[in-house]
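Only one structure is covered here, and it is reproduced in the block below.
All protein chains but one are shown in place.
Order of writing sets the labels: A and B. Residues in every chain begin at 1.
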Amino acid sequence: MSDTENIKKGLEAYDAGVTKALAKFSERKKEFSTGSKSPVKRLYTPLDDAGRDYAKDIGFPGAYPYTRGVQNTMYRGRFWTMRQYAGFSTAEESNKRYKFLLSQGTTGLSVAFDLPTQIGYDSDHALSQGEVGKVGVAIDSLADMEILFDGIPLDKVSTSMTINAPASVLLAMYIAVAEKQGVGPDKLEGTIQNDILKEYVARGTYIFPPEPSMRLITDIFAYCSKSVPNWNTISISGYHIREAGSTAAQEVAFTIADGIAYVDAAVKAGLDVDDFAPRLSFFFNAHNDLFEEVAKFRAARRVWATVMKERFGAKNPKSLSLRFHTQTAGSTLTAQQPDNNIVRVAIQTLAAVLGGTQSLHTNSKDEALALPTEASVRIALRTQQIVAYESGATETIDPLAGSYYVESMTDRIQKEAEAYIATIDGMGGAVKAIERGYVQQEIQDAAYTCQMDIESGEKIVVGVNKFQIEEGPPKGLLRVDPIVGEQQSAKLKKLRAGRDNGRVDSALAALKAGAKGDDNLMPLILEAVRAYATLGEICDVLRAEFGEYQQKVIL
Amino acid sequence: MERKIRVLVAKPGLDGHDRGAKVIARSLRDAGMEVIYTGLRQTPEQIVSASVQEDVDVIAMSILSGAHNHLFPRVMELLKDKGVDDVLVVGGGVIPDEDIPGLKAAGIAAVFTPGSATTDIIEFIKNNLKRRE
Partner (left out) sequence: MDDSAVSAERVRSGDIRATARLISMIEREEPSRLAVLKALHAYGGGAHVVGITGPPGAGKSTLTDKLVAELRGRGRRVAVLAVDPSSPFTGGAILGDRIRMQRHATDEGVYIRSLATRGHLGGLSRSASEAVRVLDAAGYDDVIIETVGVGQSEVDIVRIADTVVLVSVPGLGDDIQAIKAGVMEIGDVFCVNKADKDGAERVVREIRAMLETAVLNGAATRFSALYTARAALAPASTDPATIESARDSLRDSLRGGAMEQGAFHHIAAQAPGHPNLEIPPVVCTVAETGQGIVELVNEIKTHEAALAATGFLRSRREANLAWELGRGAAERVLSALERDERKETMSELARAVLDKRIDYYDALDTLEKALTRY
């Protein structure tokens, strides 16, 4: 009897046993499913592996299709970058926090900007009221950026900036600060998020309509491939898509569909795929369902490699490999019994590491309540360090490979994602699918289902709909002083009075002319930044030329 | 004819996280209410003016950016300026417990923090309308 037949026979016997047992005691639930509501079988066996070709479908670390990871030594070479997203209040306050984080062993900075900065408004704009310095640091001009990185040598750290619609402006400011430190742009390492498509569907900090936004993005690709060669020019983000309520497979699908749109746009703009694709990076969410998340990361790598090779004919291995940053899932944090969040984050950290992430931000326990305090940020960072140094999960590469369950789920997520991508292709690509509201609708349906499952008790959230306790209000939350808005406005006033306004005007006029034509806008923005034009002034010039995006709401 | 409850759902301020607001909008609709959804980046002036034009019974706002202490009371102030005192105003979002008494004093009838069930919000609205037949 062959091996397969033996297993089949064994499985039949097992099933018969289960049927007998079920007659006496039923299982906890009628149907079992993953965190994303995909059905889960009682048992996975080698039979679930049938039809998979190890060499072709799974392969080896650092080689196509990269299912097992993008480097050939992975964490045996070096750990992922432990990068804590931080920033609040003024540049001075945030600078202190960065220095604290570096002293505690973070290996990369991650800048959070406040909402006015992310939407291209100066701190003294009417819409900025109440928002200045709240969810990140307020940056109005190069002057703030100089303070933000004061005493931090930019040739020694890698810096990630969560900035999208005005990404060119903040990148230009970073380059200008480096110039003043005597660091050339070729020495700079880091990432700008620069992913506008997910802003339209999930995160909301858009400014311009899709077409000029895509132009700004391809301008950055082209500029950086020549001048800032070690910069990750985009971080194509599924994180916020997942936070907005998508399933794991949708997270992969919509992110990669967005990635395809960016590559398409750059190729159409005349760039060679292997010139810019090696600098494309990704950003995913690490959710609670450990095995589904690991499978998700593995599937994402395989889908991207296939797309780049087969659709775009990329040849450089770096163009084929999906490198990604991970953040643990903010939406899983509970305001109730916040200490429990430490445990959630630990599981999510393990998921990201077993999934082969290149860098990781771990959320702090108090983030469902407010911005994190130093103490809670430290625990979050320690969680990463414990997984790195104590858990043993890093000693071999892709330890869950070959698990019948994980491999079968990797295949399932790949299939689901590819089906979504085909649907989006049929609509004419991600930009069109977003304009139609298709992606938004899919995400919102999943979000609604999830909320209803929690309310019906079908989905348990510990401390929220089960195991609740009476608790007092949490203590020691971080507060941002409301005075920050006034401080920033005062700084702006001084800046506008003290700078060479003739130089500002001519730089802005040149930018306006450039925006009308099709020259690369990066050098023009850089010149405006050097002249201390404010973020709001630069974005206003572009708003006047490009128009503003109107949200497509699908309910 | 059955009295329909009309609700304005709005996101004041600049944050773009509308997952909660949209889930609320849908569940209020499914509870038989008429929901006027105004979308992102609404100023307090826009919210109040729309609520008057739409003659809503309820204003429901959500903020996740921490700007609630500025924006929620501002909405209440503008309603007062217009002489509107019969609209139920509720808020939600990432709002520290210690801020809630201040918001309530400003006239926000209830504050729903993360983890609130939509059924609780629906019940609250049904039981606390300021206008009745």
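Here is the rule we use: a contact is a pair of C-beta atoms (placed from the backbone, for glycine too) under 8 Å apart; a residue touches a chain by one contact, two chains touch by 3 or more.
Since this is a predicted model, take the numbers as computed values, not measurements.
Peer 1: May I ask you to name the displayed chains that the omitted chain touches in the full complex?
Peer 2: A, B
Peer 1: For chain B, which positions touch the chain that isn't shown here?
Peer 2: Residues 1-4, 6, 25-26, 28-39, 42-43, 45-46, 49-50, 52-55, 82-84, 86 of chain B touch the chain absent from view.
Peer 1: Mind listing the chain A residues that contact the chain we can't see here?
Peer 2: Given the touch definition above, chain A has residues 209, 436, 547, 550-551, 553, 555 touching the missing chain.
The rule is simple: only the chains that are shown with their structure count from here on.
Peer 1: Quick one: report the Å distance separating chain A from chain B, using the average Cα coordinate of each chain.
Peer 2: Averaging C-alpha atoms per chain gives centres 30 Å apart.
Peer 1: Would you tell me which residues of chain B are touching chain A in their complex?
Peer 2: 13-19, 22-23, 25-27, 29, 37, 39-41, 43, 65-67, 69-71, 94, 96-98, 113-115, 117-119
Peer 1: Which stretch or stretches of chain A touch chain B in the complex?
Peer 2: Per the touch definition, chain A meets chain B at residues 115-116, 118-119, 121, 126-131, 134-135, 199, 203-206, 243-245, 331, 333-336, 368-371, 444, 447-448, 451, 454-455, 461, 464-465, 473-474, 477, 480, 482, 551, 553, 555.
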